[in-house]
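Input: a single structure, listed below in structure tokens.
Shown here: the complex without one of its protein chains, the others still in place.
Chain naming follows the written order as A, B and C, and within any one chain the residues start at number 1.
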Amino acid sequence: VSHPFHSFLGTPASIAAFSENAILSHMLAFEAALAQAQAEYGLIPRVAAATIAEHCKVERYDVPALVAQSQRAGSVAIPLVNALRAMCGPVAADVHKFATSQDVIDTAMACATREVWRLIDTELSTLIAALLMRAAQHAASPLLARTLMQPAAPTTVGFKLVTWATPLVRSQRRLRALASDALAVQWGGAAGTAGATTPHAAAITQHMAHTLRLSAPDTCWHVARDAWIALGCEVGVLVGALGKIAKDISLHAQAEVAEFAEPDEPGRGGSSAMPHKRNPVGAMVALAAAYRAPQQVATLLATLPHEHERALGAWQAELATWPDLWITAHASVSAMASTCAGLAVNAARARQNLEIYAGVIYTGELDALCAPIAAATRQRCKVLASAD
Amino acid sequence: VSHPFHSFLGTPASIAAFSENAILSHMLAFEAALAQAQAEYGLIPRVAAATIAEHCKVERYDVPALVAQSQRAGSVAIPLVNALRAMCGPVAADVHKFATSQDVIDTAMACATREVWRLIDTELSTLIAALLMRAAQHAASPLLARTLMQPAAPTTVGFKLVTWATPLVRSQRRLRALASDALAVQWGGAAGTAGATTPHAAAITQHMAHTLRLSAPDTCWHVARDAWIALGCEVGVLVGALGKIAKDISLHAQAEVAEFAEPDEPGRGGSSAMPHKRNPVGAMVALAAAYRAPQQVATLLATLPHEHERALGAWQAELATWPDLWITAHASVSAMASTCAGLAVNAARARQNLEIYAGVIYTGELDALCAPIAAATRQRCKVLASAD
Amino acid sequence: VSHPFHSFLGTPASIAAFSENAILSHMLAFEAALAQAQAEYGLIPRVAAATIAEHCKVERYDVPALVAQSQRAGSVAIPLVNALRAMCGPVAADVHKFATSQDVIDTAMACATREVWRLIDTELSTLIAALLMRAAQHAASPLLARTLMQPAAPTTVGFKLVTWATPLVRSQRRLRALASDALAVQWGGAAGTAGATTPHAAAITQHMAHTLRLSAPDTCWHVARDAWIALGCEVGVLVGALGKIAKDISLHAQAEVAEFAEPDEPGRGGSSAMPHKRNPVGAMVALAAAYRAPQQVATLLATLPHEHERALGAWQAELATWPDLWITAHASVSAMASTCAGLAVNAARARQNLEIYAGVIYTGELDALCAPIAAATRQRCKVLASAD
Partner (left out) sequence: VSHPFHSFLGTPASIAAFSENAILSHMLAFEAALAQAQAEYGLIPRVAAATIAEHCKVERYDVPALVAQSQRAGSVAIPLVNALRAMCGPVAADVHKFATSQDVIDTAMACATREVWRLIDTELSTLIAALLMRAAQHAASPLLARTLMQPAAPTTVGFKLVTWATPLVRSQRRLRALASDALAVQWGGAAGTAGATTPHAAAITQHMAHTLRLSAPDTCWHVARDAWIALGCEVGVLVGALGKIAKDISLHAQAEVAEFAEPDEPGRGGSSAMPHKRNPVGAMVALAAAYRAPQQVATLLATLPHEHERALGAWQAELATWPDLWITAHASVSAMASTCAGLAVNAARARQNLEIYAGVIYTGELDALCAPIAAATRQRCKVLASAD
């Protein structure tokens, strides 16, 4: 149950990746992985681990009922672990052993995030490739640069597009590095010390990391969430870089400017009142994301000062905000990928809009003026294309 | 489909009020009300209005399918109006006549908001009554005031509780005034001028307002959203005032302080790792809300500079943020209402914690010192109790 | 000492109103008013009050040196009160009697805020008058409405301008009501109970309120800051409404649209690189404010959950954020007032841009179509003009 604007500005894939079902499924995967790791190091019997793993299947649980108990319990882990223990009968005491709510929830969030990060990474590659291809095509097409919303000087379409692509390439790279740090198993136990599983704590973390395809961090990150939040910040930077593209498209696509247009497809960008309309709905999604993401990041940053060994309110606010940021980001990059793949460039109109300013903002022959800009564009396209 | 932390920090009633089903139901109610109003003023035939009203029942539509088309269309109104027109056959042209997407969506949002505002208003009254009752009981119970997190001077439990209640009473009053302005029919048509329905525009607005139990505004508020956003800001102020109560409860409930405690109920505030735990989960919900609401308000404010007669991105970002703010607020006030109704006050411990500072922060007999504070508390309780 | 962008996006008058000198001057005014009120009710000798008042002149103090001690002391009130006591010699003990840092600082902030609010209120009246005058002039001038950044339907220049003015009129009214509540004397003493001055607490508050031309609140608002922050929120709403005007001006002033232009004055909106440029610098200031104010408001809201009887960090963060919000707002309203007073409307071009769409977005004679919009504009101008 969600409001209609969640889907409106999200994507089915990213919404599914953070759904109640998906998160509880990852939580059960954590419990199974923990039991296996603990069995490996003799902390619980192997047969108990097998029994637990057998019951770690989300379809065996009434997910909405468990979620409905979460607020009163203080954590969705409590009803889920209770339900799993009830399933496991005689080995109930080996379920979630030495673990705490935050271990299972943070790890599940890392698993879900990894999926959405990969979706984003793939779409980013598509978008970058589309921009570079088109930038190369239009490397030399003259375009009026505008500063402070007023005519400035000649540039080229290709130079503009490669300037859009540059932050995306860098952001993709930063996201990969940060994801590799931050998408990590959480293993700390009640106080974050992993004390009860000494001297096997690091080995258990690594075993789970291998099973769950996450990183194995040096230490528990219950309250040391800098890497996690730094990853979230970079998502915010990416949404801003995508918003810049959308803002420019919306300006170039104005009827009076008419230099760029979003793809013209049936059912896309109509109007309930005006049949002639062709609204830039790709830009709409990316701009809406750019209005929301800065504040989603701010909430994440505001939660960093956790109290003591687990926060009251801050961690929970982070959990509720995190999926929305990623869903927003995936919607934005998807919208820009499909928009830029079909972006219509009216090079003739662009040239015409610029030539009005011959003698005012430039003198001499336009193509000659644009030649070095075209050369720089082509050079930059090559550098960026080889960056992946 | 939503992430598990939506319910965790929300309430079933407020989530339902903004659900896809509820919003589309309100949108259909708008279309029916519009048709009736237009029939009243001769803009469409009465029989067409009756046919339209007949089909304005949400159960006749595949809501998820309509929502799924919204992003590509650029608005959920477009697929819904198309579906309604398909239902209405020969009178299709009288459906949504002279209207625009924003008319129907904004009005539907006003209807949903009215419901959640009423839920909040009711819970606020409950919470205020609980605080005033308990404040009167403990008007004279000595309590150590703390400033900058250090012991300061004597106060009383009742004085603290009435100080918590004071902003709630004022916020409830401001919310009522703002809701009466902001929960208004939207009627502007394609350009916000309502031009096509002249000279009946105001009458149509009033007719719809009467049917839908909303206010009839002086003018269309497509891009003049100050009253709407001012209402959202006051929700943010309320969440902050509730967060103050939660913060204090969490501090007084620390084991070393032990002056207040949240209600002790089965299944409430346990731990997946530590059976002895009694976590202040009411405070948790209200504090989580207080971490999130400021940024939700910031997003609303950031969307105010709409472009021209309807924004690209800003309006849509507002739509997606608005329900979350209200759901957050309802969860917070509900959590504080149930927590404060059962708040355990350990007056003996509070006195003992204060008496340590005899001769340091106060001299003389404690009860005598507290008498004027108790009197002020009782006086203030009376004033606030009569404010509703 | 401040960075150059403080003045760049501020105004000399609002910056001066919150300067170190101004705030410390208001703090001294509080101390004088407190001494007089306490003398009136026999809490200190009249002669002591006279001596104190004599020394409450900011030019007698080394303001930068006092401010430099504030961080270490934890409050600028501590070094200032120490300095004042040193001046007062034998009556030192009657200085700041029963008062706390927050009393003097909050009251001083209310005094400074009142000044800037009045500056804003005056500029708002000027701006509204300019918009209404021009709206009346251009009530019937046809203009293309744009939605989602695409051509939509006919409107008029006047209708657009009166739609800009409407939220300003309402915001001015809300600001006046909120300012009357929030610009209040702070009087609570160490624990916010004003206990030590019982039974004269209310009388002392009223006496000071009269002297300082502030409101006398029902109770101390140390930690019940809802009215104060609600006032700040409304400033955020105002900045958003001003940003909407600026956004539209920047779009209409694009070279390819050329319907509106900012005033052309020597030294205004040039370029260090391009002599032909005429940058819309009024819009720039108001848009920059609209990027900043939402987050300034969010910070204010985030500080609401004060701990106990005075916050550690939250109150201080509020103090540092508050002036910037008001300075930003005054710069925005001043920029829009001077811009709109000289706004150049190219009605011929506006008509021409619209007539391109004859047969597409409208049919028939344009002036006839616009007549009801013009009538609505004139009517609305009258209503708003009489609102002040």
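The rule is short, and it goes like this: contacts are C-beta pairs under 8 Å (C-beta built on N, C-alpha and C of every residue); 3 or more make two chains touch, one makes a residue touch a chain.
Not measured: the values here are computed from a predicted model.
**Student:** Touching the absent chain in the whole complex: find that residue among C:Ile78, C:Ala92, C:Ala129 or C:Ala347.
**Tutor:** Residue touching the absent chain, from the options given: C:Ile78.
**Student:** Among A:Thr126, A:Thr193 or A:Gln206, which one touches the chain that has been omitted from the display?
**Tutor:** Final answer for the missing-chain contact: A:Thr193.
**Student:** Among A:Thr51, A:Gln295, A:Thr328 or A:Asn346, choose the residue that contacts the chain missing from this document, as touch is defined above.
**Tutor:** A:Gln295
**Student:** In the full complex, which of B:Ser101, B:Thr219, B:Gln295 or B:Thr328 touches the chain missing from this view?
**Tutor:** Hidden-chain contact among the options goes to B:Gln295.
**Student:** Pick from A:Ala68, A:Cys233 or A:Ala261: which residue touches the chain that isn't shown?
**Tutor:** Residue touching the chain left out of view: A:Cys233.
**Student:** What residue numbers in chain C mark contact with the hidden partner chain?
**Tutor:** Listed in rising order, the touching residues are 1-9, 12, 15-16, 18-20, 23-24, 67-78, 81, 96, 98-101, 104, 189-190, 246, 250, 267-274, 279-281, 283-292, 294-296, 298-299, 302-303, 312-314, 316-317, 319-321, 323-324, 331.
**Student:** What chain A residues would touch the chain not displayed?
**Tutor:** 74, 100, 145-149, 152-155, 159, 163, 166-167, 170-171, 174, 189-195, 198-199, 201, 218-219, 223-227, 229-230, 233-234, 236-237, 239-241, 243-244, 246-248, 251, 287, 290-291, 293-295, 297-312, 369, 372-373, 375-376, 380, 383
**Student:** For chain B, enumerate the residues touching the unshown chain of the complex.
**Tutor:** Here the touching residues of chain B are 146-153, 250-251, 253-257, 269, 271, 273-274, 276-280, 283-284, 294-295, 298, 302, 353, 356, 360-361.
We take it that only the chains that are shown with their structure count from here on.
**Student:** Going by CA means, which chain is nearest the middle of everything shown?
**Tutor:** The most central chain here turns out to be B.
**Student:** CA centre of chain A versus CA centre of chain B: separation in Å?
**Tutor:** So the centre of chain A lies 29 Å away from the centre of chain B.
**Student:** Measuring centre to centre with CA averages, how many angstrom lie between chain A and chain C?
**Tutor:** Distance between chain centres, rounded to whole Å: 37 Å.
**Student:** Taking each residue of chain A in turn, which ones touch at least two of the other chains?
**Tutor:** Residues 250, 269, 271, 273-274, 279-280, 283-284, 294-295, 298, 302 of chain A each touch two or more of the other chains.
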